[in-house]
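Working notes for the structure below.
All protein chains but one are shown in place.
First chain written, first letter: the chains are A, B and C, and each begins at residue 1.
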Amino acid sequence: MSIRTGIVGISGFGGGEALRLIAGHPAFELVYAAGESTAGSRLVERFPGVPPALADLVIERFDPKALPELDLLFASLPTGRSAEALARVPETVKIVDIGGDHRHVEGWGYGLADVWPERIKGLGRIANPGCFPVATLNALAPLLAAGLIATDNIIIDAKTGISGAGRGGSSSFGYAESNENLQPYGLLRHVHMPEMETAIAQLGGASAAGLVFTPHLVPMTRGLLVTIYARGSATTEACLDAARRFYADRPFVRVTEQPPQTKWASGSNLSFVSYAADPARNLIIALGAVDNLGKGAAGQAVQNANLICGLPETAGLEGAPVWP
Amino acid sequence: MSIRTGIVGISGFGGGEALRLIAGHPAFELVYAAGESTAGSRLVERFPGVPPALADLVIERFDPKALPELDLLFASLPTGRSAEALARVPETVKIVDIGGDHRHVEGWGYGLADVWPERIKGLGRIANPGCFPVATLNALAPLLAAGLIATDNIIIDAKTGISGAGRGGSSSFGYAESNENLQPYGLLRHVHMPEMETAIAQLGGASAAGLVFTPHLVPMTRGLLVTIYARGSATTEACLDAARRFYADRPFVRVTEQPPQTKWASGSNLSFVSYAADPARNLIIALGAVDNLGKGAAGQAVQNANLICGLPETAGLEGAPVWP
Amino acid sequence: MSIRTGIVGISGFGGGEALRLIAGHPAFELVYAAGESTAGSRLVERFPGVPPALADLVIERFDPKALPELDLLFASLPTGRSAEALARVPETVKIVDIGGDHRHVEGWGYGLADVWPERIKGLGRIANPGCFPVATLNALAPLLAAGLIATDNIIIDAKTGISGAGRGGSSSFGYAESNENLQPYGLLRHVHMPEMETAIAQLGGASAAGLVFTPHLVPMTRGLLVTIYARGSATTEACLDAARRFYADRPFVRVTEQPPQTKWASGSNLSFVSYAADPARNLIIALGAVDNLGKGAAGQAVQNANLICGLPETAGLEGAPVWP
Partner (left out) sequence: MSIRTGIVGISGFGGGEALRLIAGHPAFELVYAAGESTAGSRLVERFPGVPPALADLVIERFDPKALPELDLLFASLPTGRSAEALARVPETVKIVDIGGDHRHVEGWGYGLADVWPERIKGLGRIANPGCFPVATLNALAPLLAAGLIATDNIIIDAKTGISGAGRGGSSSFGYAESNENLQPYGLLRHVHMPEMETAIAQLGGASAAGLVFTPHLVPMTRGLLVTIYARGSATTEACLDAARRFYADRPFVRVTEQPPQTKWASGSNLSFVSYAADPARNLIIALGAVDNLGKGAAGQAVQNANLICGLPETAGLEGAPVWP
């Protein structure tokens, strides 16, 4: 089976990773690529290692009214840019939006694929979760589902590689400024908070209004870790057990006793979760590690696309992480 | 004035940074260097950029009974190794111990120099604080002194560059394993916790027994950041004001409105603190950024040595941070 | 078809990359893993992202007399360690030796797969080229075959990521010492020179005795670039054309007009070559970029194994490079 597939936003890091995954996918056939800053180039000019079969595909400027015949479209546009652009894509084209405009929006499924696969199957419009939310929610879902933690009083200390800041952009993300530097930012006002509060409330059955979220930029290209502090009296073993049960049949989540390192997931769609608890302090620490461009963006998007296309969930995503 | 100075533990990163600072110090004259793995080498063989005047000093194996005439000794030995070794150093030699064996120990002053300079002046034995504690305590001291936060329920999410793990050691700190990797470790059982609990209790006048501390290794050589979550109802501005007053006359602490980045302090003895508060959530976030080898080790040690030798506190420490 | 496959030397970086590639290979089934420092561990303890089907395979201490039934063995042992160990492996087991002991040795084929595939097919013992030689020879082969450069007077300035120095080893490869550092080493006496001289002489039909080779360690995990200065009067276009013809049917070599960057090949078995010539100066610059663990080690080894097993040359190696 060949599913005619397109990417819009191929100039960015999320779009580039989608290209890599689609190029190795058994069912998706890339027939269309669009990007603003790279329009007019052949793929091989931007991605010198692209497989020869895709080398000469010319990157177009996105025009929803002039699309080729497509079954599936991955969109990876900056937040604020996809709502209008995608509104005019024909309904017959399934869409996975890696960008931030359609999360918890009417008419769009929320693609937290490891947790809610049944909500995704068969839909035509999926909003991929943000990179911070997916790492956070995958780590918290088993605890919330089992009632082991409260939904209020959750503190998320998050760290991401620089590719999470997107391509180009400000010189704050220049090499010399970012290297050998650790940068906290967006204290008490990060754009990802409402998305997380909504999902935590759904998972835990109570408001998550007091959520605290602090992101940091770490001098590495890929990788994302959340260190979450929550209140609950379960033991470490009880938390691990809850997660093992919750993810027993899920292919991409690994529950580990050791605190996970971001490199464990690099280049893959894996999501590592672990827990350390101190009942005497009513404290549970949950850890989640992903590749921000894999499970945090394009890997998750392909997983969602597999689900909505009726393919095996792992199609094209079997590759083991790159180490070291 | 020339103060005859020695370093023991010059093979490690803390000892090496002490060498750099002493080489540029107006009063300290390096006359003795000891190290285990480098014994027998001339300084220039290990530190090719050392000033010519020090190039030919031969690194010795440490023997407290065979020291040259010394006024001052910096010790930078692995934890567990300095207690016995330094016990036999003559009392006439002032000691600043960068290592971990003498913190909050009878007969040794605790060298939290930015906060308690008066407790340090005139002493002969100073235990340098650990790198995580100094960043944490410098950020919390103004809040604790002003009663703006409670001493219980403090969560410290800490991130350090790899030099914080010491030299040599396990291949976990090899380049290929550490690069492009973010590693949480030592959950709920880090060696620095008692040191911090003791100091927080002294600063706040109440037990800090519930302290939570989670360290992470960040892929950079130098730099350390703590992101601290505490309970209190003060505003951001009230926290900043408390810190500005507390550090009004202190030369090395900078209170900033922007969240500090580790690179701001790189190569210097500076300590950056900042705050973000949300009274509606009874939450105060305190941030502290230092160079783990500067303020977190050798810089702080030189500051302590200045204090016990009756020198200007900033002698030899005026250098601005290296950027980028 | 399932080919029963083993890896010896799985603790090192080359062995780890072989594991990743075999895990994704359509015909190779991993049934045996051996390693010294990791013996006794299950694979998942060392490689947390390994596919579940391989997770519980226990790493053994290598004993050539107690091997399970194997069709194929990848060996990735330190130079000097494989000659004796592999001598006792039954002849029925095909071997690809990633290590350095069997290059240009009687009874072993030299696995420069992109250049000499016909010499490899059907053999039972293949010595993988070194990482520096493969990048160098792939870049030079078209020029030598076409008689565009002389075999003498070749200067190779080589740069490799730190994983090329192997795992563990000296603290010279520690993170803090290697990061933000560029290290030339082994001037005029590198171990890879005889291997290159032999192959260049074969390719060019004349002695390459005057070869100059200077390696440098670059602060990155993966990636290897050679910048080669040779004498010849051909134009840039003539060099590029010679390479395009030479590699017309070869699947892994990409001839580019732009100077190749190491990241173009990262995580893949690709080999990029390019040329810049100045006939007025009788100068030809040849550039070769590979992933030192891919084409420079495990990728090339899998390619060789495909050739000796009669499989499609690209089996298990189709993955596009990881970018960024």
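Keep this in mind: contacts are C-beta pairs under 8 Å (C-beta built on N, C-alpha and C of every residue); 3 or more make two chains touch, one makes a residue touch a chain.
Values in this document were obtained by computation on a predicted structure and should not be read as measured data.
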item: Sole residue of B:49, B:68 or B:107 that reaches the chain not shown, by the stated touch rule; value: B:49
item: Listed residues C:101, C:177 or C:313, member touching the removed chain; value: C:177
item: Residue, one of A:13, A:252 or A:275, that touches the chain absent here; value: A:13
item: Residue among A:138, A:151, A:221 or A:236 that touches the chain left out of view; value: A:221
item: Touching residues on chain C - with respect to the absent chain; value: 155, 157, 159, 161, 176-177, 179-185, 187-188, 210, 212, 214, 216, 218-223, 225, 227, 229, 259-263, 266, 276, 278, 281, 283, 285, 287, 289, 324
item: Residues from chain A at the interface with the omitted partner, ascending; value: 13, 161-163, 167-169, 171, 173-180, 219-221
item: Residue ranges of chain B at the interface with the undisplayed chain; value: 13, 16-17, 19-20, 23-24, 47-51, 163, 179-180, 221-222, 254, 256, 258, 260, 264-265, 267-268, 270, 272, 318-324
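Operating definition for what follows: only the chains that are shown with their structure count from here on.
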item: Chain C against chain A, contact positions shared by both copies (same if over half, else different); value: same
item: Central chain (distance from its CA mean to the mean of all protein CA atoms); value: A
item: Length of the line joining the C-alpha centres of chain B and chain C, rounded to whole Å; value: 44
item: Chain A and chain C: spacing of chain centres that average the CA atoms, whole Å; value: 34
item: Multi-chain contact residues (two or more partners), chain A; value: 179-180, 221-222, 260, 324
